[in-house]
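All protein chains of the complex are present and in place, except for one that has been dropped.
Chain nomenclature is as follows: A, B and C, assigned in order of appearance, with residue numbering initiated at 1 for each chain independently.
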Amino acid sequence: EPEIVSGPAADPDCFAPWSPETKFFKFQKKEGPYRIALANGYIANTWRIQMIQTAKAYAAQPDVAAKLKEFKVVSTGEDVPAQISAINNFIDSGYDAIVVNAQNPTAFGPVIKRAKEAGVVLVAFDNILDTEDAINVNVDQKGLGVLWANWLAKHLPEGGKILEVRGVAGTSVDTDRHNGIHETLAATGKKWDVVEVLGKWDDPTAQKATADAIAVHKKFDGITAQGGDTGVVQAMIDAGHPFVPFGGETENGFRKFCAKHAAEGLKCSSAGTGPAQVAVAIKTAIAALEGEVVPQSIKLPLAIVEDPNFKEGQDYYPDQSDNFFVGNAFPTCDINFTAQEIMGQSKENQ
Amino acid sequence: MAERDTPTVLFRMEGVSKRYGGVRALENAELAVTAGRIHAILGENGAGKSTLIKIMAGVVAPDDGRMLLDGQEVAFRSPAEAAAAGIACVFQELSLIPDLSVADNIVIANPPCRFGMIDRRAQRAIAEEALARAGADDIHPRAAVKDLPLSRRQLVEIAKALVSKPRILILDEATSALTAGDVAKVFAVLKRLRSEGLALLYISHRMHEITELADTCTVFRNGRNVASFKAGTRSSSEVVEMMIGREYSNVFPPKPKRIAAAGKPVLECRSLGWSDRLRDISLTVGEGEVVGLGGLEGQGQRQLLLALFGVLRGTTGSLLIDGTPATVRSPATARGAHNAMALIPEDRKTEGLMLPMTVRENLSFAALDRVSRGGIIDRNKEEQLIDEMVRLLAIKTAGLDIQVGALSGGNQQKVVIAKWLMRKPRIILLNDPTRGIDVGTKQELYQLLRRLAETGAAILFYSTDYDELIGCCDRVLVFYDGRIVRELEGDEITEHALIASALNVEEGKGTAA
Amino acid sequence: MSEASEDHLSFRARLPGFLRRMEPAVLTAFGCILLLLFLGSLYSSNFLSPDYLLQQMKVASFLGVVAAGMMVVILLGHIDLSVPWVMTMGAMMACAVAGFGEAGPVIAIPAGVFCGASFGLLNGVGVAYLRIPSMIVTLATNVVAQGLMVVYTGGFSPQDSASPAMRWLATGAIIPGLPNAILVWIAISAAMIFLFTRTSYGRAVYGIGNSERAAYLSGVDTRRVVMIAFAISGALSAFGGVLLAGYASKAAQAMGDAYLLPAIAAVVLGGTSILGGRGSYLGTVAGVVLITLLQSILSVMQMPEAGRQIVYGAVIIVMLLLYGRAPPDR
Partner (left out) sequence: MSEWRYWLNEQRGTLIGLAIFLMMFSVYIANHPAGLTANVAQTAANKGALLAFVAMAQALVVITAGIDLSVGMIFVLTNCLASWIVVGAPMPTALGVGAVLLTGMVCGAINGLLVIYGRLQPIVATIATGAVYFGLALLLRPFPGGSVNEELADALTGRLFGVVPSSLVALTAVVFLVWLPFRRSKIGRAAYAAGSSEPAAFMSGVPIRRGKFAAYTLAGLLAGMGGLFLTFFTYTGEAAYASGSAYTLWSIAAVVLGGVSLYGGRGSAIGAIFGAFAARTTGDMLFVFDVDPLWQPLLQGIVLMIAVSIGSLALLRVRNRLDWFR
């Protein structure tokens, strides 16, 4: 049972509260080293794989490793109940803290209750939990939509025809970003014609959807895509669509394009939070176990790079995979992974 | 010509027709069924017999005509309705459900229920009684039907038909898979049922069965009834002529006088064994020889053919072909260039043919390697070989591009044989090839066999019909419990000898009806 | 009943020769394509523009290649559920090999296809030799393939951009205006038609689909035929993945997920019996075009995902009811 205290948090720069109303937790200090588990859901996409690599890399950093007795990762697939059961099992097996990338924000009520009773620290990140009883490491998904919409509004002061490539229907991330975009555009009072297609955060799917939209609508004035952005740009190139302002995610491939075609009109805003946020979640879990004050809801800074600031080797890596998610630095948390560190980690393990 | 109806006509069919696409399966068929009689229905393959009774049993809807039961017009929309009206049927294609138990199957149409659940105790009692009535009380009611041999299944099928206490019982070639012993049991049952006042409809291609059982006969040809008459008023050759519509001469071709050691041995096996179904089988088949396999049903004859054809695993002993040792691991090696074997399988519908494929595709299927080069089919060559075969076997078909399933049973069987003859096999294994085939076709088949033998093929011929073994074979090996117990040659091959050795008794009258 | 079929016959008799030879299911499928385009053109005339149609054909060619492999397997009465990750594997392996030294770009595509074929072979061994139902074997190999790709991506910092050859194959155009992907599809289609109609292998496939027992007793090595069919399916899935990677200019996890159900649906909408033994390749082509167009038109019309799923499902049901029904019992 954490004590509810008033802020600020122990490391106020890193553990920034989500809003002024955010509560602060102070857990009973436990003696280290700790047993920490990561309950992941789906694994077979690049983001999740990179996330797990990062988690392993972070847990292996000497100062972190010194505090950990055990760091265990289990991926349970798409099935929410399986993930809930995994967390239950971690609780029953006496883990001190559980970090979770939840498949569904609303489904974990009972297990949160159990964690609380058992005195286990539960930290959610990426897809967070709809609760005040666990720690959430939040990405401002709606804010991301707002950011992209503002970027488009800035470049298209007169409004215009926008292609919005959405993610996976029925997920909260997709809905939040979508709402952020539309509310912001509506607030400008300009005339916007938004064509929505479904890209499923997947390059080929997004590319196909974009190609179809271009073939039928011929010309868009701006594009925003919440994933699969490399494919979207590829479709523009293949269709000979002129480059237009683009608000998108942080894929390496997308940023490569942005850097290369900026002069031709591909003015990008590339923002998001890379898989490295798992490190912040682990750091939070350790801080909580050490009895330090942490906010119930932490606001992660967005890693934003906007035209014309794309720097090779820092904002994007020409020799790395297109699928690689850039934006792995959280300087306020002393977390700063380079691509090499993340992808190289397990090579030594091999 | 037709016998006038007696007043106790139970069921009558008038002007019933049925077409399948372009085929007229039944045209203006008439039938009158009387209680307490056994009605035989005769006709060559494709005459429409099965179609007729399928209509009676509600399996197939007629295009035209009407049916009267007790003078009331009836129309059955399903077998269940027909059963409710007192018409039960043992179909040519078995209608047992393989995964259910014998008892489940026997009561399938109307299981006994208590509180909405099936009462398994009652079911078992019913099943045991029905099995006893069908003379099959050795079958365990709880055994799964798929584990029973074909002949046992036929008995279960009859037991099942009896459960509904039918007034009309139809048997469509119900005895074609039965051994003589089982046939005798069935006949006893049928005669008892007749005396209980049932009307029985009996379809069979075995003339002697008809002679023994039938009270009245109706002959069909090309979907029409050609004659109805009291049994015994026509000689069997007259009947056969009515069926095939032409002169009927000697069924079996003359056997050549056998010289002591016929041709040189083509197929030899030495102490062949497999599981406990084949024990120490040694045999030789020479060039130009037709060797029969006799004995009761299920004594290992089929297994021997399968073993020779490479289907069985774990056979022991050795096999010699043309005097050199050979290993046959699969039908593919068996039919291969050196071994040149062919097997006419037991069940043409599932093992011999691909029913939905065309006649052409079926005919060339086993010989594709002969008509193709590098895996690519030479269509001209294929066409040429097929034409030759269709002519050789006089296959009656509306065309080469119709589904083989639309042919009548006999013509289907011809297709099976033709598809193997296309390979010009030197060793031909026949697994009861005349089951359910009319006399006309049978006759053609016997002649064909003899011709093949004359061209030097070695033929191993299993048949459940003793007449065939007697009429066709140069030698007969009689099986009992997986062994060859007797070898009969030349004039020794008589019904008496066959039956006696099949029962593995030295002398004394057999049980043949 | 018989009257109706005669009417039908006489109607068909009046059609031009090449149409008469086509099966009714194939004809209906092509009819549905025209209807779909007509309905689309009511929304926007751009649905009939050559640009749009070529774009659709290009995209359809990926599905077409996968569906061709699926069809071989379905004709045997089996099914291949390992398509998603075998596709992904083909794509990723081709990209990986492309980055592998001098020879890499040359052998990239064959290497990807080879990986797919080997996985198909694994399916084939399971189905033909171990006689596990294909639905189960391929389900399991799909999970295994996924596992391999996760390990691979996580452990080897993979090279996953498509080689120029892959790009060219999917998006280039030897004949100006006609994407190569379409030519590839045409070439594979020609090969499939030849395989099905002119080779003994094709006959064996149909034969086994109708009755494996009869085919075996006819001396066909049925197990080998089945195994090869799965290898073909695996190879074509992987090749589809290679093309898709060329189109997207890179390989990515889970890129094949969207291809399994459409591939099955395309084959079946084209009149192939899911029980095996019946079906013609042209039907599969029609099915592929139909599915691709349907998805695309729904997408461009901006129907929300919920409505799109409902319409997609309903259209498939209606079309099957039109011509995909089994014959009546009696």
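Annotations
The rule is simple: a residue touches a chain if its C-beta (ideal position, glycine included) is under 8 Å from a C-beta of that chain, and two chains touch if they have at least 3 such contacts.
All of these numbers come straight from a predicted model, not from anything done at the bench.
For the chain that does not appear, the touching partners among the shown chains are A, B, C. From the set A:64, A:80, A:262 or A:329, the residue in touch with the chain omitted from the display is A:80, counting the whole complex. Screening C:25, C:57 or C:79 for touch with the missing chain picks out C:79.
Think of the hidden chain as still there; on chain C it touches residues 79, 81, 126, 130-133, 135-137, 139-148, 150-151, 154-155, 212-213, 216-217, 261, 264-265, 268, 273-275, 304-314, 316-317, 320-321, 324-329. If you put the missing chain back, the residues of chain A touching it would be 38, 40, 42-44, 49, 52-53, 56, 72-82, 84-86, 88-89, 91-94, 103-110, 168-172, 174-175, 346, 349.
For chain B, the residues touching the absent chain in the complete assembly are 57, 59, 78-80, 82-83, 89, 91, 93-101, 104-105, 108-109, 111, 113, 116-118, 120, 140, 142-144, 160, 274-275, 306, 311-314, 330, 351.
Following the convention adopted for this analysis, only the chains that are shown with their structure count from here on.
Once the centre of each chain is set as its mean CA position, chain A and chain B turn out to be 72 Å apart.
For the pair chain A and chain C, the distance between mean C-alpha positions equals 35 Å. Chain B and chain C have CA centres that are 43 Å apart. Shared interface positions of chain C, i.e. residues touching 2 or more other chains, are not present.
By the touch criterion given at the top, residues 1-2, 5, 198-201, 203-204, 206-207, 210-211, 213-221, 277-278, 330 of chain C touch chain B in their complex.
Considering their complex, residues 44, 46-47, 49, 51-52, 55-56, 59, 146, 149-150, 153-161, 171, 244, 247-250, 252-255, 257-258, 296, 299-300, 302, 304-306, 308 of chain C touch chain A. Residues 19, 21, 59-61, 63, 309, 311, 330-332, 334-336, 343, 345, 350-357, 361, 364-366, 368-369, 372, 375-377, 379, 419 of chain B are the ones that touch chain C when the two sit in their complex.
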